[in-house]
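Only one protein chain is missing; all other protein chains are in place.
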Amino acid sequence: MSYQPSFQDIAHLGHIEILTPHPEASLDFFTNIIGLHESGRQGDSVYLRAWGDYQRYSLKLTASAQAGVGHIAFRVKSASVLQQMTDYLAQHGYIGTWVDDLGHGPAYRMASPDGHWIELYYETEKFAPGPDLAPGFKNQPQRYIPRGMAPKRLDHINILAKDVKASRQFFHDMLGMRITEQIIFDDGSERGAWLTNTAKSYELAITQDQSGANGRLHHFTYYMDTREEVLRAADILIESGVNIETGPHKHNIGQSFFLYFLEPGGNRCEIASGGYFILDPDWKPIIWTQADRAKGQAWGLQTIASFHTYGTPVVAGGK
Amino acid sequence: MSYQPSFQDIAHLGHIEILTPHPEASLDFFTNIIGLHESGRQGDSVYLRAWGDYQRYSLKLTASAQAGVGHIAFRVKSASVLQQMTDYLAQHGYIGTWVDDLGHGPAYRMASPDGHWIELYYETEKFAPGPDLAPGFKNQPQRYIPRGMAPKRLDHINILAKDVKASRQFFHDMLGMRITEQIIFDDGSERGAWLTNTAKSYELAITQDQSGANGRLHHFTYYMDTREEVLRAADILIESGVNIETGPHKHNIGQSFFLYFLEPGGNRCEIASGGYFILDPDWKPIIWTQADRAKGQAWGLQTIASFHTYGTPVVAGGK
Amino acid sequence: MSYQPSFQDIAHLGHIEILTPHPEASLDFFTNIIGLHESGRQGDSVYLRAWGDYQRYSLKLTASAQAGVGHIAFRVKSASVLQQMTDYLAQHGYIGTWVDDLGHGPAYRMASPDGHWIELYYETEKFAPGPDLAPGFKNQPQRYIPRGMAPKRLDHINILAKDVKASRQFFHDMLGMRITEQIIFDDGSERGAWLTNTAKSYELAITQDQSGANGRLHHFTYYMDTREEVLRAADILIESGVNIETGPHKHNIGQSFFLYFLEPGGNRCEIASGGYFILDPDWKPIIWTQADRAKGQAWGLQTIASFHTYGTPVVAGGK
Partner (left out) sequence: MSYQPSFQDIAHLGHIEILTPHPEASLDFFTNIIGLHESGRQGDSVYLRAWGDYQRYSLKLTASAQAGVGHIAFRVKSASVLQQMTDYLAQHGYIGTWVDDLGHGPAYRMASPDGHWIELYYETEKFAPGPDLAPGFKNQPQRYIPRGMAPKRLDHINILAKDVKASRQFFHDMLGMRITEQIIFDDGSERGAWLTNTAKSYELAITQDQSGANGRLHHFTYYMDTREEVLRAADILIESGVNIETGPHKHNIGQSFFLYFLEPGGNRCEIASGGYFILDPDWKPIIWTQADRAKGQAWGLQTIASFHTYGTPVVAGGK
């Protein structure tokens, strides 16, 4: 039987590349306020990771004329699946190029229907801590360093799409991701989709870009083990003079406990905890209607206006 | 190519059957102190579930002359995998019988090398709440009822084995489970193994039975979203006059935050939170040496003596 | 030297009387959703307490034509101080009457400048639990019963006043309370005052009634030891179909972590945790300006409109 992408052919979200017009300020923010660790530099990029990330990096921060997402990389579960999946993609018109970068083997790079750059790779460089970062707990990739918010690992990315349905189909049909939750309005239009490669309820969210633009970023998220650390992160932002866009509060979708803010480059970041775990192999997507969404976030907080309009790159008139 | 069991052919730990010589006291404990919900009765058994369990039950509580584990059921990811895996098992000498029970389709029942009864099933009855239990959050199987400790879901089971290696091989080779952590002593003897079917670091633990008995239970575990709820559970036990065996404290292995106690039937129960998540498809087991284990639990608490000796059924001289 | 009221002549906020036009629904709410304990009945009133309250009750719930606060009672630190303080009040025109009620000795009842009924008493009946409520922890008044939100103790009351300054002067000059924080607008008008009798940063808040009415209640508050319990309380409300007015979030003033909602009688309730502790005997009030207040709550949440307008009794045109 010929290859068909299936759930967990992609192992997980591998890393993301974020573009910033203020690279020094962004780097200072990610290392000192968020508390990520630098693990490489090359060209216009600095590579960063959270203390619990097992790979060399989860965030590639690249100097650029404007903010936004450079590419989104997924780690595939084996070399043979990588070969099969990329052949399949090419056969279906997703012609990519093989690119090299720090910390991983060959990556197949292609554009999604909305114009986001997606990379698939298998070979990876696992993080090997020096003595200063050797973990006290043998089953952790690195010791916990209590600097800034100190999140544990990259969790997910939320992209904006001009056509949510087309992107949702691509990630589901071509890459085998499981659809866990969706927003479908009364007119049948898809306004949001949450997809996963793991037992976490999502690793990728796609939401409607109301500006008419394409290829934009809504936010990306680092994970904390506890909600108390999210509350602490909110205080750290205030004490650092950083504006909180919204939160801490709880999402209905995904059930996670969130906190949103902009890094100095203008990209929206999220620190989150909690969420739920899908064990059922037959999970059917949860559908949120227009009426459901009008109720706001889980505990009744109205979603603020900027959340529906602001994305990076910032689009003239899109705000 | 012929079938070989692989990781995630089993979807997850489905439910467990616990035997109790004090069925009424046990039931009262599980419903009012732990806070599980009754979802069926049949013969000498009462079926129970936590508010976040998606199936009809996760715990079958059966009246019996002595305490212990009746059977351990895993849900397989599809009907065809169930067929292939059970054929494979029979070919390898694990001749089972197909049994029926409340809440799921045909289950293949066989004995593990240590004499634990293992069941595999695919078809399942998903929990459908009546109006009194309808969730306020659409993506949850039931509303949260704040009664007793109110854990979220069944998490894992820890069995005792006379021969840890033989059991570990069975669950890995025959059922495709991933080995995540192991205790291997200086003489090469395996003293413990942790295995998983999901991104959670374990669903099954096998530890050395020092009494010479076989087929015994060490404990089973319900999960809480927060460590604060584990601390609260400790207070609930004290206020209910229930002795805490050990905890709340943190395990090195699995990194979970634990609390142990005995239910009235004599079986050891655990309430836990936290732990870590394995995203890496190439995870290599973490090996804990004899010296590592001598250090005690994560923060230095010495493991108490009963933890090494007490299991159910209780063995004369085994304590 | 003649008597002058000084800080801590009043020991603490003793109890409050809340009026409800829906006494059965309110009682069900306070016992089953909030998790208070009934400790007496008399006339149209039911008396309630939290598990950590040392007196017989902290809440007197009274059936009434409309919602609002019946009276606010403070426990004075000794019988002699009660005598001196009430003489002083009478000399200064606050002529009260001595009233009897369940659970305490003679109480001096008088109207505050805004028309709130204030009672002062010293003798009190300490809660003596029967065997079913005997605490597992000897230094606690009662065992913790994990029903509903299960708050620990009455914390504070927030009254609305037509003339904040007049009320603030009364509680400070006549009753010796310490002023800890104030809202003073650019025109010099006082819009809010926080006062305390203990090391907690406040036991009484007075905020501007924008409806022109007097004697109204803004909210009253029960305390939780942890913020996690406040987050859990929010879920309990949602699962019970109760609307959350605002929160969970953090106040700038008092630094507490709050959650607001209406009980069935229409009175606003708060569940809170955290806050700060004043050790300095020379504490000077913190002044919040008009500009400070425009910034919203601590993490940037805008204060919602109903918070500025809704109080009980509800005033026609006041909303």
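Letters are used for the chains, namely A, B and C, taken in the order the chains are written, and counting of residues starts over at 1 for each.
To be clear about the criterion, a residue touches a chain if its C-beta (ideal position, glycine included) is under 8 Å from a C-beta of that chain, and two chains touch if they have at least 3 such contacts.
Since the structure is predicted, the reported quantities are computational estimates derived from the model, not experimental observations.
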Identified contact with the non-displayed chain, of A:109, A:172, A:232 or A:293: A:232
Touching residues on subunit C - with respect to the absent chain: 8, 11-12, 52, 54, 75, 77-78, 126, 137-140, 153, 181, 198-201, 225-228, 252-255, 274, 276-277, 279-281, 286, 288, 292, 298
Residues of subunit A (touch criterion as defined above) contacting the omitted chain: 135-137, 143-150, 226, 228-229, 232, 235-236, 238-239, 241
Positions on subunit B where the hidden chain makes contact: 227-228, 231, 234, 237-238, 243-250, 257, 298-301
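In the analysis below, only the chains that are shown with their structure count from here on.
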Relative to subunit B, chain with the most remote C-alpha centre: C
Intercentroid distance (Cα basis), subunit B paired with subunit A, Å: 32
Subunit A and subunit C: spacing of chain centres that average the CA atoms, whole Å: 45
Residues of subunit B whose C-beta touches two or more other chains: 137, 226, 228
